[in-house]
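One protein chain omitted, others in place.
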Amino acid sequence: MTDTALNTRDNLSLIQRIRRDYSPLVIVMVGIFLLVFVAGAVFTDDFLTWFNVKTIIRDAALVGIMAIGLTFVTLSGNFFLLSMKEIAALSIICFATLMSADWNQWGPVEGDPTTWSLTMTFLVAFVATMVIATVAGALQGALIGLGGNPIVVTLGAAGLFFGIGSWWSDNLVVSYRRPHGAEWLGTGSFIGDIPNITVAFIIIAVVAELTLRHTTFGRQVYLVGANRAAGRATGHENFGMAIKCCIIASVCAAFVAVAFSGQVSSAHVNYFSSEFGSSGDMTIMVIAIVMVGGNSIMGGYGSTLRTSLGAIFISSIDNMMVLNGFNSGARVLAVGLMIVFSIIVFALVRRGSRAVE
Amino acid sequence: MERIKNWVTENPDLSFAILLAITVYTFFAITEPLFFTHRTGYAIMERFAVLGLVGLALTLCIIAGEIDLSIGSNAALAAVITVRFTDDWGAINALLVAVAISTSIGAIQGYFIAYLRIRAIVLTVGTLMLLRGVALFAAEEKTVMLTDFRIPDFISTKMLGYFSPASLLVIGMFIVVGLFMTFTRYGREIYAIGGARKEALASGISLQRPMIIVFAISGLCAGLGGAIIGLRSGTAQALGLQYLLLAGTVAAFIGGVSILGGKGGVIGAAIGTLTVNFLNTGLVFNVTPAFMVQLYLGILLLVVIMFQTGSRVFEERQRRSQLLDDVDRRRSILSDKIAALRRPSG
Partner (left out) sequence: MADQPLLRLTDISRHYGAIQALRGANFEIGRGEVMGLVGENGAGKSTMVKIIGGFDTGFSGEYFYDGEVRHFHSPTAAEQVGIAIAQQELSLIPTMSVAENIFLAGDGVPQIASRKTLAKMAKPFLEEVGLGHIDPLRSTTRLSVGEQHLVEVARLIAHNPQVLILDEPTAALGETDSIRILDMVSRLKESGKSVIYVSHRMDEIFKICDRITVLRDGESQAPRAAADMDVNSLVEMMLGFELGDMYPARTPVPRDEPVLKVRELWPDGIIEPISFDVYPGEILGLAGQLGSGTSEILGAMAGSTKTRGGKLHYKGEAFLPTRPKDTIRRGIAYCSEDRKHDGLFLGRPIMENLSAPSLETISSNGFLSGAKELSSTTENAVKFTVDPKRLPQEAGVLSGGNQQKVALGKWLSISPDVILVNEPTRGVDVGARAEIYQILRDLADQGAAIVVASTDIQEITNLPDRIVSFYRGVQIGELQLDEMTSANILEQITDPFHEAGIAVSEKAS
């Protein structure tokens, strides 16, 4: 047994393996990206400081967690959800409304609420938000699984969720005074000076990667994404897969919404549309990360590790440009160029391999 | 009467669209006395000027079996360019430059989609971001504004009762594109690559020409729409106009396009847009907050999608029963021979 195990490993060096597994175009592209990155890192002051690295990863965390969720949808061959930011918007409203509600104050009516009551409030709000996100994800997943086009379904769902969120909050900012758990999640840190959201990002990234690699569910995601017909023929149907993946993506979006709400102790449906980050649109940012990470948009190829690295990469480029005094136009342009560039390179590679067939 | 019945059975989607449009219009006309007025008619046509262009662009894309997600960004870019350079170059020149840029962006996208053989959503989600960056750059990250408000006034001048120069231009555009799609070989090619991509390629159509045409028209519409919005309101934001995608998609789907491509047309796009406009305008009359419109549009889109998925299942069933009938017919023809075959062997 150990003999065969050894035999299945190739006796190739790392470079040889890379050259075998990746086409020259991809190697060149990654090379260019790395070159830009290293040059920027060297010539930017204050870039390679511990503080700055922490900032980069913290900035990558929010979009990164969402992108990890979306990666499941993409890998399973269901393209992407155009409703990521709207799910987050609905979730943040749900969370903040419940956090600010009076009926949730377990404990004495007069005076300061106890720690226990604050924790309970947080837990109830958190669980309710996750339930809403699950329902939202399951709804979209079911429509996609029944044969609806993912793009159009989620475009419609986006309008629906955004509308519900606006209606629920009367399009106003919902603020709450005692964030407690949410604040701990959003801005606190329990391991030294590493923000908890960064820790959450790392944990989610690791769990997601392990799920994809070492569980039957993860394997099914890849198989169904690689060839839906063959997946069906071997007993793995897309209907359940679409629902599960959409739920994962939605729950990740809701988690980000809760964490973000904790950072600002308030909520508004537009938080993820206009005021968030440089891009002005979180959905597109998330899709950009999945694409720049090198995941196949048609499904079946990629990993959440790539997505996480993509998030950190985009975040560092962004950070580098901020440090060098570029403003948002240039930064959005840079991300846009990166996506289009990687789309074209991956498409060229696929075209090339198809010509061989 | 007989002819109407025939027409309805021949064009179920269009009939449904017309019925829906009339229903929505009648509903608001009854509940809102002000709805049935000259001014409202004008307001609807003004909205039609912009949304109609986007609905038209998306209709063409979906007929070709693709979807252009970058339409909002492209429109925003055109709006920014038009507004920013009107003072320097004059409105006409700025508008022409903006529309030319948008059209070329569309054509380039179409070329890459055909050349790389990728789905349009993949590329256009990238260009969505890229064009926003370009627009931010062009606007220097500010909200650009007009200083001279004679142009906005001119664009919205009332003509022929319900129309303005902008809406007349758009109606002209609808007619030209409609004629193009119905009567020219290139229009038919667009229908063909959408209806059955593989078969169309097998029968000798090249993907490149129709793709470039579709996305160039899409860029043209987006550019023109953006420019009109920019000039009319006198301001433009690089990150604005993203709502156009949802509204345009809803309009296109109500107008009878199928997500599978190859179906629908310009008349449908016009009716679909009008329906969305009736809804929009009517809701404003009902003092519905603007964000609720999104909610209704989202629900509308989901309903239309479910309706289409259902009708696909129905068609599948019909095809199967046709096949089974065919089998039964063959069985009755062959029954003697089969009986003869079975006899000797017992």
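In this document, chain identifiers A and B correspond to the written order of the chains, with residue numbering beginning at 1 in each.
Assume a contact is a pair of C-beta atoms (placed from the backbone, for glycine too) under 8 Å apart; a residue touches a chain by one contact, two chains touch by 3 or more.
The structure presented is a predicted model; accordingly, all values stated were derived computationally and were not measured.
K.L.:
For the chain left out of this view, which of A:Y222, A:F255 or A:Y271 touches it?
P.N.:
Spelled out, the listed residue whose C-beta touches the missing chain is A:Y222.
K.L.:
Go through chain A and note every residue touching the omitted chain.
P.N.:
1, 4-5, 7-8, 10, 213-220, 222-223, 226-227, 229-237, 296, 300-301, 353
K.L.:
Determine and list the chain B residues touching the chain excluded from the picture.
P.N.:
Residue positions of chain B that touch the missing chain: 182-185, 188-189, 191-192, 194-196, 198-200, 202-205, 261-263, 320, 323-324, 326-327, 329-331, 333-334, 337-338, 340-341, 345.
We take it that only the chains that are shown with their structure count from here on.
K.L.:
At what distance in angstrom does the C-alpha mean of chain B lie from that of chain A?
P.N.:
31
K.L.:
Applying the document's contact rule, which stretches of chain A touch chain B when the two form their complex?
P.N.:
Touching chain B from chain A are residues 79-80, 82, 143, 146-149, 151-153, 155-164, 166-167, 171, 269, 274, 279-281, 284-285, 287-288, 291, 297-298, 327-337, 339-340, 343-344, 347-348, 350-351, 354.
K.L.:
Which part of chain B faces chain A closely enough to touch in the complex?
P.N.:
Touching chain A from chain B are residues 67, 69, 112, 116-119, 121-123, 125-134, 136-137, 139-141, 238-239, 242, 245-246, 249-250, 253, 259, 289, 291-302, 305-306, 309, 312.
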